[in-house]
Every structure is written in structure tokens, then in C-alpha cells.
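Missing here: one protein chain of the complex. Every other protein chain is in place.
Our next item is subunit A:
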Amino acid sequence: MNRMSANLAWRLFRHEAKRGELTIILFAIMLSVAAVFSLSMFSERLQSALTAQTAAFIAADRVLDARHPVDDAWLREARQRGINTAHQVYTRSMVFAGDNMQLVSLRAPDNAYPLKGQVKVAAQPFEPGVTTEALPGPKEAWIESRLFQLMGLSIGDVLEVGTQSFQVTKVLSEVPDAGFSLFGGDPKVMIPRADLEATGVIGPGARVTYSYYFTGDSDDLDAYYEWLRPKLDREIHRWMSVEDDDSPLGRSVGRAEQYFLLASLLAIVLAAVSIAVAAQRYSQRHYDPVAIMKTLGASRGMVQRVYLLQITLITALGLLLGGLAGYLIQQGVIWAIADSVPVDLSAWHWRPLWIALFTGVICAVLFSLYPLLKLFSISPLRVLRRDMGATVSARFIQFLAAGSAILILMWAYSQNLRLSLILFLSGIVLVALLLLVTFGLIAVGRRLGQGKIGAWQLAWARIKRRAMDNSVQLISFSVTIMLLLVVLVMRNDMIQQWRDQLPQGTPNYFMINITDAQLPTLEQHFAAQNVSLDTFYPVVRARFVAINGEQVRTDVRKEGEEENQRGRDGLGREANLTWSDTLQYENRITQGVWWSERPDDAPSGVSVEARAAERMDIKLGDVLTFNVGSEVVDVTVSSIREVNWQTMQPNFFFVLEPQAMADFLPTYMTSFHLPSDRKPQITELMRPFGNVTLFDVDARINQLRNIVDQVSMAVEFILVLVLAAGSLVLIAQVQASMDERQQELAILRTLGAKGGLIRGSVLVEFLIIGAVAGLMAALANELTLYLLQTQIFQMAGSVHWQYWLVAPLVGAGVVGLLGAAGCWRLLTLNTSTLLRKMV
């Protein structure tokens, strides 16, 4: 009996496949597997390529920072695990050249540094840097451009570091792990690691950071960290990876990853929708064979075995073909963009394949469940009473199975319950809305559909009848359109925000240490040279000493400058204080109020950056104490600010109320943009202002812009892939519903209805369905986007009015056209063929 079931299942499968009857369900499974596989494979490849590229910004895949040298055994262990290591020591030290002295950021790397990214050097200060494989030789020092300026040095001069003399041989233009902060801190000096001890600058009491760099296979690195973690002391050690990178770059990449994830999740839902539609149709088409088999004496168990086997065969074939198609699609995309995205995308990942296969199986199983249950329930009596349908009508099983399938897949794939729930709940809201609309349509349709029969009346009559029977179709159109909208709008908003972050003319030079007296001359000089300066910010260097009279512990932290450079984890003792009457660009008060809203007699206030406040546990009303030179400044925390660090603008942890700083003479900082072709003029521009320190962030901005461009392009491709998948789903849906219409068309045709009437009625019907689906999709899209933007992408939520109009129009247009096209195909068949197909 079992063998017989297998034989019959195989026979049915073979014939139906050959006759094209399985095309739609096979296509749906294929589509799900291909879409998920190609999207996730592409995004995984792109992510790992981008991560590899961003790894350059910490000079490795992982970095361990320590306050003391670490046990050699730790490094040996890493190397035994096949991980490459490098090492660098940072400290701040005073250096001397003749009578000049200057506090510098001293870097002493070993020869393996950097493991990722490049060191760039130039022959003369402020010249563009070129990549070098070498590092300073014994007794050589490479120093930053502005140190030449600050100390009046030239190439070949001698620089004293501690007790040793070093010859300045090159200009250090760029190191990979310089960070993105504009307050680059002290100028950098690089000397060989081997020469460091002899200088004596890392003796007792010196603030030194020992950085250990690691690169290797991601799994190996994770395993190594697991091994290392118990040995680490939070006070002394800090472990970092690119993913922790909180720089604008890290965030852009992080956001792009979220987007890819979103796109893949949506592809899963699209696939699920198409399988649901296809499975329902598959089930309906098999009502007769099941009734016949049962009439001929087949038991329920036998029918179940035959069809479960058949679904298994279909799924297996769908998985195979879908996997192949998915691989080819993403390979095609990679081939197409090879020229524009200069990253290696050839790495193979297994995860996307498993995920795609898993998706195909779960979709096929859970979405076929209800249609199959209906199929199994078909009464043999159908052979006599042709209109008899399924006797199972437990819709909740369908919703439960479909819902849990989608949620399980989204969760399994994203491992992000929040993202999954957001999408899922928006979906539920959409479905609920659609059911309401469906009922509304029936009511409206009853009125509109009355009168003499024309295309309009026929269309309404069908909607009225089908709206209840086949609300699945309306829902699937809406969900498809909504998903496409989400992907499209998210991509627009995200790319726009990236572009806004680095608009043309973004300042690429920063000046600090401008004295009060120099201000007018400097402004005149720059105006004469046709360079416009941005806002001047007063700056006073201060020590942050106490919160509510309690000393701030700073000794466990690294020196302030290094901290600021990396823009995370605590402040040092040194802080740049500024004051202003107005809130800076892209700053937002989250707690408390700005000065203008405080009473006049309130003590002098300070506004603290939100994350710094959180880290140091600073609350509204706390009194912060700063030492400025020998003076003590007490200020009360009157507001907490959120700062968008992604703008390449000067930003401050502490902004004081101007009255608190009235007695101090500040220096000023400002920024300006100088086009690349005018770069050689920089020396001329700065010559009159020897004391002013210049930061050149041009290279950083270009790096950032490149990455953002590449990520944007990748996002565009993902969008195209999702749109293509979505369109295919729409076509499949229209096609499926067309088959159901066949019978009605045949009858109308037989009764002599003109092609124009039939076409018109189908067109009107699809226009109405498309418009309603589009409108519903626009509503649901708004909700989903708001949740996604605020909860996942950390962007400001926005309303997209234009889509409220665009979506119904496009929905009506596309669905209407597809419907008309499908109908036109049916009308080209002659009536007897149509009638025969009905049997």
C-alpha cells in the first residue's frame, strides 16, 4: 500500500510537472529559495567585504588595548590558532627639537603593523601621502605635517624623544587607526617599537597603551576571544572589533547591514506570500483527483501519503532549482558590479544556502498545511455534486500556520526578535485592515454593482463574490506592495541621510588655537584668499575633576586624547570646553532645558552629551567641577544633549553657559573647505599663523565618502533584486487568480459576451483591487517605516505623504495591467478550449 502511494505520488508528480501543472507552485518555491539565497548570499559577501575594508580603520579585525604589556602566552596562543598578530605602543610624551618642545602622541609599532589598512607617508609636509610597506628604520622618526609647522622642523632634522635622538625622515600622512575625531589630539610621531624602551618615556608613571592587533578567520577570532575573555580585566583591558566601531563609518556599514537583513527578511515574506497563493491554487486543482481516489476506495491515510509525498517531491525540486537560480542571480549581480565596487566578493558562505533551503522547506510545509488539510477533507461525494468544496474551514489554522512560519523564519534569520516583531505586527495590522476593507468593499459593491450588466457591474459582482472567498489575494497584493514600498523608502531615506552627512563642501580642514587677537586678521586673510570659514567656537582646555564634589576617577582610563580620538568609552581628565548661546547643529536636548528657558538667577549651567552623561552617571542637577588653569569652575547640569556625531562638525561633550566662562580668554576653533586642487595653497594660507594648529581631515572624508558610495550602490542593487522578486510574485499572483477566472470567462464567452466587455470587466476589477491594495500598503508602510526607523535604524521617523497617492496609482496600474494581460491571453483561446480546460 505504501509503495503504491509512492508510485502514485511519483506518477502524478511526473505527469503534472511535464504538463506544466506544477509550474506555479514550483515557481513559488523556487522564487523563495532563489530570492533568499541570492539576497543573503550577496549581502553576506558584501558585508564581509565591507567589514574587511572597515577593518582597516582599526588596523586589524580585532584589537586588544591594555594598560600593561600582556602575557606573551596570550599572543602565542593566538598564533597557534592561526591568527596573525601585531603590536603597537601608544603614549603621550614631550618631544624636543632645539629650543622647541611639544606634547605629541607617540606611536611605536612593531614590523607587523598594520595588519589591515595602510600607512601613508609624504616627502614634504601637507603633500598628498603615498602608501608605504615599510615603517621607520632604527633611530628614525616619521612625524605629522603639523608638527613640522609647530616645531619649525624640516626633513632630516633631529627630534629628541626621551633620552634618544631620532632623525626625521618622512612625513607621516596617514595611519589606518587614526580614528575619525576632528580633535585629532596631539600630532603623531612614529618610531620603531624596538627603540621605544631606550627612550625611557614608558617608565613608571607614564600613561601607556599597549595595543595588540589580530586578524584571521572570524570563527577563529571569536573562539580566541572566548579563550581570552576570562583572563581579561575590565579595568586594564579592552577588546574591540570593527562591529563595535561607533564612528560614522561603522554606523553606515552597520545600517547597511540592517538594511540587507531587512531586504532578505522581506524577500522571505514575499516568498511566503507567493507560496501561500500557489499552495491554495494547488490544493483547489486537486479537489477532483482526491474525490475520485476516495470514491475508488482510497483511505484518507492513503490520500494523505500520496499528497504529502507529492509536496515533498515538489519542494525538493523547487529547492534544487531555486538554489541554482539564486546562485546564478547573485553571481550575475556580482559580475555586473565588479567594476563599481572594488571589493572582493568571491568568498563562499554556507549560511545563506542553509537559510534559503530552510526557508523553502518551512514555507512549503507551513503554507501548504491548510490547503492540504482542505484537500484531505474533500468528500468523495464531489464526484456527483461538482460544486462541493472542502469541508474544513478552520481559517485560524491557516493564520496560525502562516503567521508562525513567517515569524519563525524572520526570527531564525535575523536573530533579532525586535525587527522580526516589528515587521510581523505591521503585517498583522495590515491584514486586519484589509479584512475590514474587504467587508467595506462588499457593502459598497452591492450598491455600485446594481443596474444593467456592463464591465463595471461585472467587475463589482466578481469583487463582491471573491472578496470574501479570496481575501487572501487582496492581502497578498497589499503585502507585496507594502514590502516593496518599505524597501524603496528605507533605501531613499538612508542614502539621503548618508549624503546629507557628507554634503559637498564638507569642511576638510580644522584649525584650533586661534587667539582672540588673531581672529580679525585670520578672517581677512582667508577672505582675501577666497576661502570661507565656518563658525568660530571658543575653546578652553580644562580638567574635569569632580561630580558633586566627588573626585572623578580617571586613572583607569587612557589619556583623554586617545579616548577622544576613538570617540568612545569614557573621557579622560582633559576636556575641551566651549560655550554658546545657541544649540549646535544636529544637537537635541533630551532632558532638561537650554539656557534661554532657565530662570535668570539659576546657577551657571552645563549641557552634557547624552552618552558621556550615561557613562559617567551624570544626572540633571549634578554639579560638575572643572579646573581651568588654576581656576575652579563649578557648573550645574541643566540639560543632556543627544549629539549626531555623524556630522563632520565640531562637537563637544560639555557646552557651558557663556556667563560661566566670561572671565576666561579662549582660543577659537573653526573649519573650512578647500577643494583638492587648491591643496598646495595650504602652506601659503597658514604661513602668517604659526601658532594655529591645522588638522587635515580630507583623506578621512574621502575614505568615508568612498565607503558610503559603495554601500549606497550595494543598497541600490539589493533594491533592484527585491523589486524584481516582488514583481515576479505579483505576476504569479495574477496568473493564479486568472486560472480561477477561467470558468467564468468561458461561460461569459459561451453566452456571447464580447471580448471588450470581458477585458473591461477584468481590467476594472484588477484596477480596483490594485488601488485598494496600494492604499492599504501605503498605510501599513507608514507604520512599518516609523517603527523601523525609530527602533532599528536609529533614524528620525518621517511621513511619506507622496506614497499615499503613488502606491494606489502604481498598484492599480501594475495590477490592472497584469490582470488585463493575463485576461488577454485567456481570450485568445477559443471557447471550446476554455470549456475543456474547465473539466
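The criterion applied here is as follows: contacts are C-beta pairs under 8 Å (C-beta built on N, C-alpha and C of every residue); 3 or more make two chains touch, one makes a residue touch a chain; residues count from 1.
Note that in this section contacts and distances are computed from a predicted model.
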**Asked** For the complex's missing chain, which UniProt name, "Chemotaxis protein CheA", "Pyruvate ferredoxin oxidoreductase", "ABC transporter ATP-binding protein" or "Rod shape-determining protein MreD"?
**Response** "ABC transporter ATP-binding protein"
**Request:** Determine which one of A:23, A:118 or A:295 touches the chain that has been left out.
**Result:** A:295
**Residue of A:328, A:384 or A:443 touching the missing chain in the full complex** = A:384
**Asked** At which residues does subunit A meet the chain that is not included here?
**Response** 1, 4, 7-8, 11-12, 15-16, 19, 21, 288-289, 291-300, 302, 379-381, 383-386, 836, 839
